[in-house]
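Removed: one protein chain of the complex. Kept in place: all other protein chains.
Letters are used for the chains, namely A, B and C, taken in the order the chains are written, and counting of residues starts over at 1 for each.
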Amino acid sequence: MSDTIDLAAAGPILHDMIKVIVDNAALLNDLDGAVGDGDHGVNMSKGFRRTGQKLDAAPTGLGEGFGVLAETLLDEIGGSMGPLYGSFFLDMSTFLRGRTTLDRDGFAAMLRAGVAAVVDLGEGRLGDKSLVDVLVPARDAFDAAAGRGEDFSACLGSLDDAAERGFASTRDLVAKIGRASRLGERSRGHLDAGAASCRMLLHALADGLRRQLDD
Amino acid sequence: MSDTIDLAAAGPILHDMIKVIVDNAALLNDLDGAVGDGDHGVNMSKGFRRTGQKLDAAPTGLGEGFGVLAETLLDEIGGSMGPLYGSFFLDMSTFLRGRTTLDRDGFAAMLRAGVAAVVDLGEGRLGDKSLVDVLVPARDAFDAAAGRGEDFSACLGSLDDAAERGFASTRDLVAKIGRASRLGERSRGHLDAGAASCRMLLHALADGLRRQLDD
Amino acid sequence: MNRIINDPDDVVEDALKGLTAAHPDLLAGTAHPRVIRVAGAGAVGRVGVVTGGGSGHEPAFVGYVGPGLLDAVAIGEVFASPTARAFEAAFKAADGGRGVACLYGNYAGDNMNVKMAVRLAARDGLAVRTVVANDDAASAPPDERGKRRGVAGEILMWKTAAALAAEGADLETVIAVAQKTIDATRSVGIGLSACTIPAAGKPNFSIADGTMEVGIGHHGEPGIAVRPIAPARAMAATMMETILADLPFARGDDVAVLVSGLGATPVMELYILYAHVAEILAEAGIRVRHRFVGNYFTSLEMMGASVTLTRLDAELDRLLGAKARSIGLTVTGDA
Partner (left out) sequence: MNRIINDPDDVVEDALKGLTAAHPDLLAGTAHPRVIRVAGAGAVGRVGVVTGGGSGHEPAFVGYVGPGLLDAVAIGEVFASPTARAFEAAFKAADGGRGVACLYGNYAGDNMNVKMAVRLAARDGLAVRTVVANDDAASAPPDERGKRRGVAGEILMWKTAAALAAEGADLETVIAVAQKTIDATRSVGIGLSACTIPAAGKPNFSIADGTMEVGIGHHGEPGIAVRPIAPARAMAATMMETILADLPFARGDDVAVLVSGLGATPVMELYILYAHVAEILAEAGIRVRHRFVGNYFTSLEMMGASVTLTRLDAELDRLLGAKARSIGLTVTGDA
């Protein structure tokens, strides 16, 4: 058991994040197909697969890895996902710059920076049926658990549960943002694709970090 | 009985020619529709109807009337029919210029001029499945009858019969000219639309002149 | 799907090869494969003017790169925003030392990628200011102008801003004239048939034969209403009602008019539409100073057309008439 992540050792977690996106590309396409243009899996896996190749060639720590991922998304993925996820990982990577370890409060600050970048760029609000419905509850749950004095690992557990609930909550929402918002009421009853990919990414991240903390 | 036409008095024959085209526009369209683009009746009746209006407003003799018809066809009918029938009537009108009467040999010369204009312009030959399959046999039959010493009215009768046979002959021809030529062998078995209108016009002309000669 | 393509995923790459090969005197590639810049000296010593957007709207966007017009353009996949990096690279390609004006259309993806690109460029000390076009009067009510899409009116904004940049104006002034142009511009489209993104293989919307989509967007976004198809004269009336009232344009105004086909509508029909637009303007006492009729901003092989009006002051009038050369628009200045 530890309270602090060695960022260099945490680099491989990125592979779990990449794998979950690549493996679930078809599922993400299907979710997007129900209310959007069915390309969310294509968009995401394009950038993530390419990042995997770069990291295979030149492994990095977690912070630099987030940077490579961000650069790749900004370089290769147009549309909304490139800049949204790109700025999420870019700002988390910027936060990690110069650090070798990450503790609970550092993680909280890093996540707040990433989530703020997404909200700032995309202007999405809670309830709009988007990434934000996963990111904001996850961030808030982590902060709340930390406020209650729980340890890093437990806080990540709260984050993971909140991300799952946030994802599930999108089913009953009417899309206010993105392509699905054109459908109005007809977007209700479908899970949001971006929320799905976000939930997968946060789960892989939390899981990887907890495994390292619990070692 | 007379041997000579009073051209001023023959003017109204043009109305018969106009009427037969206007009345048979649908038939001409149908014939053209089988192997062409189905507009021969439209094209012809447009020019002939307009000529009728002009002649109603300002009646003329036969020569001037041919001139009005020619001008109208050249003015208002694009495609092939405007110039072909236009030059047919223009050159016959030019031949009649300055004359007040027309005898058998004059008619032969006039018709030769008109037919030559059509052949010169359109480069159609006997057997190509076109106007020419009516015009050339009609002209030749008139000349032959005149050569046998028959009178003007009898020569017109020969012309009329030959025009009818020429028209009928187009059924078994393969089109070598005009739009129907694209169909090759498939054009066989259909009467030619231009030959039909030409046959109608020559019949109306011969009939009108014979009535005047036989008066 | 009967199209002139190779692998449907490569259409943008393949078309760019042809574009640079066909216009060596006008266009040049850059280190970024999705950025095209003007051939020759570019924006040295003056403000650079940039845009970017999805492919499939040709001649927009790349077709407006040229002397007196855009300096560089970022190119996205068909109907998709270029990447943030492509925008950033376009800014750098257009930089002549006096800053860059990025004049683009109001779409979620473009907004985000431009915003990120501006951040990326700022890290390298490059000053980029933006104007976002929202001329499509049919895409949101007047009190929600911020939601309106940018359509063919962008071309007039590029023209005035680039002409002013060519005169040596500073970045702030170029941005101000671009904003003034788009604020004085209203557009509306009518869609008559759908289009197919090659990689998708089938249309993702439909317009039934005998109907028209009034207010359609450049990607088939639904507009104000689906109506039975009407004569050209009635289409023009519907379109002009929408835009005249929106600015509003008034008796005595000077305007530029742009009638653009959406791709597959024959050019003769665009002139039929223009004839009615001109009639309506004459009746309204509005003077037409510049007229553009053709396929200026298309949506693949969609049928239909858009009408754009810009109210002109003396400055905009002068700038629209300034010399420019590009694939989509050449003004010789001899007229």
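Just so it is clear, a residue touches a chain if its C-beta (ideal position, glycine included) is under 8 Å from a C-beta of that chain, and two chains touch if they have at least 3 such contacts.
Computed from a predicted model, the values in this text were never measured in an experiment.
The chain not displayed here makes contact, within the full complex, with B, C. Residue C:Met303 is the one among C:Ala89, C:Val132 or C:Met303 that touches the chain missing from this view. Residues 37, 71, 74-80, 82-84, 86-87, 121-122, 177-178, 182 are the ones on chain B that touch the missing chain. Listed by residue number, the positions of chain C touching the unshown chain are 1-7, 11-12, 14-19, 21-23, 25-26, 55-56, 58-59, 63, 67, 190, 192-193, 207, 209-212, 229, 231-233, 235, 263-276, 278, 291, 293-295, 298, 300-301, 303-305, 325, 327, 330, 332, 334-335.
One rule holds for everything that comes next: only the chains that are shown with their structure count from here on.
Of all chain pairs, the one joined by the greatest number of contacting C-beta pairs is A-C. Chain centre most remote from that of chain B: A (centre = mean of CA atoms). Chain B and chain C have centres, each the mean of its CA atoms, that are 58 Å apart. Centroids of chain A and chain B (each the mean of its C-alpha atoms) stand 85 Å apart.
Chain centres here are Cα means. That of chain A falls 35 Å from that of chain C.
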